[in-house]
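Only one protein chain is missing; all other protein chains are in place.
Here is chain A:
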């Protein structure tokens, strides 16, 4: 049985799954319920001077029949008095001494930072998370992402906090910045013990086509909000990786953004996170998802022979390279497995219109055919094919050669002028532009009853037999 427990910058937790600072951690009731369900830790809903929220607060992005692939909110930090929160933190810690309770904080002046640090420490919090991330409402008041976007300000505030800190300090970063490593480095310079990322991404989640207003709508108006949920995972993963690979950051990372199941969590961990936080998925499906997450993680670790989380932290990092270090000699080619093909021809139209005209149609069958000379190995067809493993990308180079762009640059063999003979696509066959005309007509014309000259077969073949 693998050991899921972690010690994150001094914060101990029975497993790496924490609830992110957000509505699921609004109250002692919710946090206790989550711990009872199996969550390892909780970052309390951000504390500070209590706010006033608007009504109608969230918007969702649905993809076809899938709800909430993206989620956005215009909520602020906790709207409950500090004293109530402190009392509940104390109570939670009494019941769950071995679980991680981290207080998320956002205040303004040095005095306020000192005061609130003392308050949450004496309430028994295992650590704090400084919220420099909120991209709406709070930043307009000089807090949240307004701090996270100014590395110098961020560093100063971290230093204030460190003056009094007796428990580990995590700095939560905003993704609304060009280079995430800048605030991460500032956090390190300020003396922080760890970082967590990402907070939400500034967004407009949709526009109401009748009211001409952005969602969520508050009395006919709206504002930009913070974007999160499954759709943001790729952005979060990249930023986690950037921080993990940066030689000047070198802090434990709590990965956040789009985590909904064990796979998402493992991905964050493989790119350098050593704890993970979840918000949207818990808001969507409730605390019960933790059972699938821990079970999946355990199963994966068992299969891979990992004994502790630390056996896998950052394991994918050595394979994340700069583009110029990738092997230009490696080549894959699409391969259609005819026995699986259902003839939807999505691969054909994708490659024809969206890639390299490397798939052809043949008479008498709906199974398309790869024209190997044209296939550049882009993967598009295999991504659009609705049948699992129907199109596979097979390696076609012999595996003996290795040449990178960096090496070619050093050797002086890269294309340099506009019509360079060394252009990568020079010898790729491209149809004549005019060959496109009328091509759509070769496919079945809809509304055939409109056409004159309907084939007689319509009449003769379908007689209703008596």
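Basically, a contact is a pair of C-beta atoms (placed from the backbone, for glycine too) under 8 Å apart; a residue touches a chain by one contact, two chains touch by 3 or more; residues count from 1.
One rule holds for everything that comes next: contacts and distances are computed from a predicted model.
Think of the chain that is not pictured: of "Cytochrome P450", "Energy-coupling factor transporter ATP-binding protein EcfA2", "Phenylacetate-CoA oxygenase subunit PaaI" or "FAD-dependent oxidoreductase", UniProt labels it "FAD-dependent oxidoreductase".
Touch with the chain that is not drawn comes from one residue among A:316, A:346, A:371 or A:393, which is A:346.
With the whole complex as reference, residues 64-66, 341-346, 348-349, 361, 366, 386-387, 443-456, 458-460, 462-466 of chain A touch the missing chain.
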